[in-house]
Every structure is written in structure tokens, then in C-alpha cells.
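One protein chain is absent from this view; the other protein chains keep their places.
Coming up: chain A.
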Amino acid sequence: MRTTRSTARSTALAATMGLAAATALSACSTPAAAEVPGVTDDKVVIGTHQPLTGPAAAGFASISAATAAYFEYVNGQGGIHGREIEYIVKDDGYNPANTQTVVRELVQEDEVFAIVNGLGTPTHSSVLDYLDQNGVPDLFVASGSLTWNQPDKYPNTFGFNADYVTEGAALAQHALDTDPDAVVCVLGQDDDFGEGILQGVELVVGEGEVATNQTYSTADQDVTAQLGAMKEAGCTHNVLGTINGFTALAVGTAAQMEWFPKWHVSSSGSDYPTLAEYLGEEGTPALEGLVSVNYLPNSPSSEWYELFSQINEEYNDGAPYTGNTTFGMSVGYQFAEALAAAGENPTRESIVAAVESGDLGGNGIAPLTYSADDHFGHRTVRIAVVADGVQDFTDSAYEVSDAGATAVEPEQAPLENEGIPATE
């Protein structure tokens, strides 16, 4: 009995080993070259990770819908180099653990050409190394963390947003320009976002000159303690490195304290329609005079805005038009432009080279600045103010360098060819 069993077992073992060896030689997971993943004769497949559920969904879920609508518009006009763009959107619920899973799905199961506009600092940080190891172009990350600007370490990663330091510096400079006696304070998220904004503010007001720097965690339920401390410190101008939900929470909490300081908010958390929805009818008046920065043509007077509104009407079931719509469609335009510049037969190398070439113009309030040494495209931001319930640009814009923020004239990229990037 015993011998039979052990024979059976060793046979099974031998069979397994043999099978294993056979598969090792044939199938195994070694990467095969030749074909470009995600690119066929009539299609380019790209993917993204976005918070469609969970706490961040309310503020950001509409971005990917807008991007998808823009791609549908492009596909309807014949695509780029005759290829349609297929945009796979995966939900990560703004949880880094989920991001790791869905991005692996995109790269290994769906075999995408590139990851485009992965959203969030904590989420995207968790897949940065993975994408780098697999040589996947990581284009236009939806976050302004300086992490994305490390061309030596992550040659395929490019940020989309104006980086947080740029935004923080411009917001603080604007505060000082409008009121030389301003007491500038900072409320920031407890990650690269808040730290970047603080760094930018300190660049302008001087290190250690911020009256108080408060932080919150996205898991927090309220920010009463933080705002209490800020009120105590006598802040007149609060620079916020907060996402939409927490901007609304901060403004709403302060209003309840009968405290009405000036709010200077990063582009990531200052979308007026979204904030108004959070605050409801009663809370909305507190948003009056809210100062924010933007680098995209998010102004009803812009021709881009007009085109995007039409696309939104036609391809996005007429969803409410917000700053997220402008953001999502601008991302789509920028990717389409990069794909067009990557040549008739795009490869992962050629699209990265196209972005680094510096030839991309984008659709922002100033020409894109991508280069081999700079993986951020928006170094100039324009000030917008909420007046009578409408958020629109003012004429002041700031260009930020290591020396600080300097006032410049905005230089809006023109709309050509009905918003479809030209292919030569």
C-alpha cells in the first residue's frame, strides 16, 4: 500500500516537474518584443485609473467621462493616423492598494499602450516603479506632485497638472500683490500635495514666514480643529492645498465660525460648480471672492470652452459642465497631440520622445514646457476669481521658477482644426 502511494506521488511529482519545465521553455512570463503593445492597424488602446467610487469620486469621477467623450469625438473624425483611441477606465476608489491591482490588469490583461492621466498622488505613487520596470509610458499624471518630474529615475513619467509648488507660489504672490499686509496661512493635505503647496508659499513669503501650516488627512471627517487654529493665528489669506471635498469643508466650517478670510485655492480643489454642489444653496455665498489658479482654458469666454461644451453635449450625454470637463478634455487633447506627433507607427519610445521634444503646444493658458529635463508642462498659471457666482480668469498670470513667482501676460494656445491635433 505504502509503496503504491509513494510511487503514485512520485509519478505525479515527475509529471508536474516535466510539465513545469515544458511550460518554462514555451510560455513563461519572459517579455516578448517586436509588436507594440496596444497598437493595431486601426486602434490604440490606453488605460487609466480613476476614483469612480469612494470618497474622492464625487470630486473627480467626471474627469474620465470627459476624456472618453473627447476621444469619441476624435474617433468620430477618423482618429489619429487612422487609428481610433480606446480608453479603458478602471476604478481604484482612490485607494493605492486597488490602484496596484487595476494598473496590473491594464498592463498585463488589457495590454495597454500607455497609462494616461492616472489620478492622485498616493494612488499613482504606488504604481510608479511598476510602470517604470515594464517600460510603460506614464503620460500626464493627474496630480502636481514633484514626484513625476524625475526624468533620470522615471524617464517615461510626465505630470499633467501645474506642479503644486508653482500653484502655491502663484497663490501666495497674488495674496501679497493684492494686500501687502496679508497674513498668509496654509491648509494642506498631509502628503506631497500639501507639502508642495507649502513649499511654493514659502518660496514667496520666505521659509518659516507662514503664520500657521495646518494639515488634514483624507480619512478625516472634519477640519474644525485646523480652522480654529488658523483663525487663532490671525490669518487673512488662507492658501489651500486641498481637494474639492475638503475645500468645501474648510470654507463651510469657517463660515459656521463666522470667519470670512480670503481663500486662495489650488486648481485641484477650486472647481466652482463642484464646490457649490458640496456646499448647497445656503453655503454657496461663502465662495464669493474665492481666488484660484488654473492653467487650462476653463473660462466661458474661451473658444476651447465652447468646443468642449459642444463635445460634452454630444458625446457625454450633456453631463453638467464643470472644471473637470475642461480638465478631462484637455488631457484628451494633449494625449491626441502626443500620439499624432509620435509618428505614423507609434511606439512606446516614440511617444515619450514626442513629449520630450518640446513641440507639443497643448491648449493651456501658456505653451507647454515639456522637455528632456522637465517632465511638467504647465509652468505658468492664471488667477481666477469667483464673482457673482461665476468663476472666471482675471488678467494676472504668474510664471514660477526657483527664484519665485513673476507676473506675466497669459498667452492662450489657439484652437485650430476643430480641436483635432494635426497629423503630418
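Definition applied: a residue touches a chain if its C-beta (ideal position, glycine included) is under 8 Å from a C-beta of that chain, and two chains touch if they have at least 3 such contacts; residues count from 1.
The rule is short, and it goes like this: contacts and distances are computed from a predicted model.
A.B. asks: Assuming one chain is omitted from the figure, identify its UniProt name from "Quinol oxidase subunit 2", "Integral membrane protein", "Hydrogenase formation protein HypD" or "Branched-chain amino acid ABC transporter permease".
C.D. replies: "Branched-chain amino acid ABC transporter permease"
A.B. asks: Among A:A97, A:A225, A:M257 or A:A422, which residue is in touch with the absent chain?
C.D. replies: If we include the chain that is not displayed, A:A97 is the one touching it.
A.B. asks: Among A:T48, A:T121 or A:T423, choose the residue that contacts the chain missing from this document, as touch is defined above.
C.D. replies: A:T121
A.B. asks: Which candidate, A:E84, A:D163 or A:D192, sits in contact with the chain we can't see?
C.D. replies: Touches the omitted chain: A:D192.
A.B. asks: Touching the missing chain, which residues of chain A?
C.D. replies: Output for chain A: 13, 16-17, 19-21, 23-24, 27-31, 52-54, 61, 91, 93-97, 100-101, 104-105, 108-109, 121-122, 125-126, 129-130, 133, 190-192, 217-219.
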